[in-house]
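All protein chains but one are shown at their positions in the complex.
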Amino acid sequence: MITQELSPVTGVRQLADTVFVCSVRSPRIASEVKPGQFVNILIEQTTDPLLRRPFSVYRVDGDRIEIIFNVVGRGTALMSHKGPGDTLDILGPLGVPYSFLDESFSTALLVAGGLGVAPMPLSTGFLKSRGKKVVTFLGARTASAVLPHHLENLQVATDDGTMGFRGNVVELLGSVWKSHTYVKPKIFACGPTAMLRGLAAFAVKQDIPCEVSLEGPMACGIGICQGCPVELVGEEKKFALMCKDGPTFDVRKIRF
Amino acid sequence: MITQELSPVTGVRQLADTVFVCSVRSPRIASEVKPGQFVNILIEQTTDPLLRRPFSVYRVDGDRIEIIFNVVGRGTALMSHKGPGDTLDILGPLGVPYSFLDESFSTALLVAGGLGVAPMPLSTGFLKSRGKKVVTFLGARTASAVLPHHLENLQVATDDGTMGFRGNVVELLGSVWKSHTYVKPKIFACGPTAMLRGLAAFAVKQDIPCEVSLEGPMACGIGICQGCPVELVGEEKKFALMCKDGPTFDVRKIRF
Amino acid sequence: MAKTAFTLAGLTLKNRVLVASGTYGYGDDTLDLADPAKLGGIVTKSLSMKPRAGNPPPRIVETSSGMLNSIGLANIGVMKFIEEKLPVLRGLSTAIIANIAASSIDEYCQVLEVLNEQEGVDGFEINVSCPNVREGGLNFGTSCPMVSEITARLRKLTRKPLIIKLTPNVTHISEFARAAQDAGADAVSVINTLIGMAINIHTRRPMLATTTGGLSGPAIKPVALAKVYEASRAVKIPVIGIGGIMNANDAIEFLIAGASAVQVGTANFVDPAAGIKIAEGMNTFCDENRIEDIGSLVGSLVTTGNVSVVDSWL
Partner (left out) sequence: MAKTAFTLAGLTLKNRVLVASGTYGYGDDTLDLADPAKLGGIVTKSLSMKPRAGNPPPRIVETSSGMLNSIGLANIGVMKFIEEKLPVLRGLSTAIIANIAASSIDEYCQVLEVLNEQEGVDGFEINVSCPNVREGGLNFGTSCPMVSEITARLRKLTRKPLIIKLTPNVTHISEFARAAQDAGADAVSVINTLIGMAINIHTRRPMLATTTGGLSGPAIKPVALAKVYEASRAVKIPVIGIGGIMNANDAIEFLIAGASAVQVGTANFVDPAAGIKIAEGMNTFCDENRIEDIGSLVGSLVTTGNVSVVDSWL
């Protein structure tokens, strides 16, 4: 069930140059959220910024949830200045989680680009507690942008080669793939759209099941504005909604 | 000279229910401001609130200035949450100060209603250092709304009689006037428009010189928008600008 | 407690707050978050004869205190609406106003005829801000004769409340309100979105796939209020005020300007319970100000005499 929680901020800590983690006390969301779902946060009561801002749930710790975010504009800048004493109005959990309960796979390959790492710590915990094997491929611009926390069997790619594999994360996966020994693998990914497109092409070619978490502009996050269409394969110009039918999608079902 | 200073907040403290004092480091404004002048503060970089907010200068302490303010809306609510680490963009000093250099008076009667006390502490210091006698009349709704700090020879009126005289500050002044012994008195006032109108009527009737500090909507605070007209006596429909020609006016020169 | 009900052409709304077309889906997505029984009514997403997929993404972009949308009237079509959504809506204990969009007058008539027979459809709102295919895509809503003709044709087909929703993108909205009234409309809704645009300066592309879109939200509230004021002084039928209403105070401004009821749009995206909170806030305002019938606020703007400066800080 979706709830609206006025959530006290318990802390905001800086992880990297423009990357922060915000912890809030949201007992109802914390108890219901599943990996790959997101929350929609009203950062200020003024009308600029006007709309809520969507964020993946990074971690759950008792009655607290954590959001990892990059400061890219007005909303995220304001959020980086929050601290104890402040309250955020949060709607969640929203959207369809990764289909981790799917019995057809036993190794989850978590593939993330940049802040696409956001849903992965929660995913890792969930998968491990259900006896799945987890391998994580993480891509970043450079070593200082790598966010390696709370991940399992981590392999890193950096564009500039300052850490791990030199190249992008899809190339890293491709290079590993030649000699892989993963039992019943399935890819679960999050990252920039261009990366997800490359990954989808790879997955289709290698015939690996693959789910991606998309992101794009949203007004409501709950399916009432029709603002977040994702084109479906098959039927001409038929759209799913990113917020309600996603953000996670089987790459074979969408055109993105 | 008017300057635009990015001023670090050194502290915000709560004085009463909705009343706060904000201190900022503004060396240029601190060194130039005169009592009765104001500053225009850009509280946030977002577009709601959009415009600067005008405030009297309450006190000057070295390179710091203090603003006393009442939380009445979005801007003042945001300002009450500021603290060390925040910066305010301040334009000032603005407007025409009280004419304290006027040689024709030797006793300044400072008359303030509610937060109209704002310009009075700075005024008191300035007057005393120039050898003027200062008597202060302060009106408030109730005892807990009385802000008696940094004032001289204070007489208080409260609407509910919980402190001092029961009634409004103009009635208090009237009651004192019958037996007054002030040498060459002149009134300098700030407060709600209704109170200032009552005071002006009293001053004209008793033939006391009287200056009031007005307030009302302002967009620019520096004379470029024509948004703050104050009707002048004499010429039909001729206006002065509250921000540039005021906020202090001789009550005999304006219709308000 | 103040009297809040409002009767429009025989239909009684329990209060004067509806949720606006296109901003509440078909009323079934938010049941966890807000109880529609506390609303005056729900205006459905615009319905057309056939389903419409809508425009490609991006369809929305936030602007200063507003948002642009180019949803493209995406909807499931009137038949599927009747099959799948109406049964749910019937159970919600609130008035259901079906909003209709079409690209020809005949299509408006067809959709209305299909819906008119349905139990649970309490009234109609006609979205005339639609491209008129016969006239090369020009908006029906910017032509007074077209608004007249659409209204007159639809009036013949229904005795349920018929509301014409006007576009603000015209010189004198009062002429359109009068045209709707004279052709038999029971009310006019004022306003739909303003035409607007935003550009990504790095790609030099519009932020919406359709280049321009519709501006809504608090940014447009002053424009909407002025249009409501203009329209309500021109007609005798009720005006339903829409545009940037975020809270009860905003809604009360619309009533004072001349609106008999209001619709809440973009605010639902910020808070799915916005409409309910607004209705409750209006009640509180009435109680605090000893207003016995909220209807007494309608058109109560005082425009003579001197307006004195508010000095609430002192």
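A, B and C label the chains in the order they appear, each numbered from 1.
By definition in this document, a contact is a pair of C-beta atoms (placed from the backbone, for glycine too) under 8 Å apart; a residue touches a chain by one contact, two chains touch by 3 or more.
Please read these numbers as outputs of a predicted model, since none were measured by experiment.
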Here the chain that is not shown touches A, B, C
Out of C:Leu89, C:Leu112, C:Ile126 or C:Ile256, the sole contact with the unshown chain comes from C:Ile256
Contacting the left-out chain: of C:Thr7, C:Ser93 or C:Thr212, that is C:Thr212
Touching the hidden chain, out of C:Leu68, C:Ile97, C:Ala180 or C:Ala279, is C:Leu68
Residues of subunit A touching the missing chain are 47-48, 69-70, 72, 76, 113-116, 191-193, 195, 215-217
Where subunit B meets the chain that is not shown, the residues are 1-4, 42, 47-52, 89, 91, 216-220, 222-231, 237-239, 244
Absent-chain interface residues of subunit C come out as 56-58, 63-66, 68, 142, 169-171, 194-201, 203-206, 208-209, 211-212, 215, 217-223, 225-226, 229, 244, 249, 252-253, 256-257, 285, 297, 300-303, 306-307, 309-310
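Definition applied: only the chains that are shown with their structure count from here on.
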Of all chains, the one whose CA centroid lies most distant from that of subunit A is B
Counting C-beta pairs in contact for B-C and for A-C, the higher total belongs to A-C
Cα centre of subunit A to Cα centre of subunit B, whole Å, reads 53
Rounded to the nearest Å, the gap separating the Cα centres of subunit A and subunit C is 36
For subunit C, residue numbers touching 2 or more other chains are 64-65, 218
Residues of subunit A that touch two or more other chains sit at 47-49
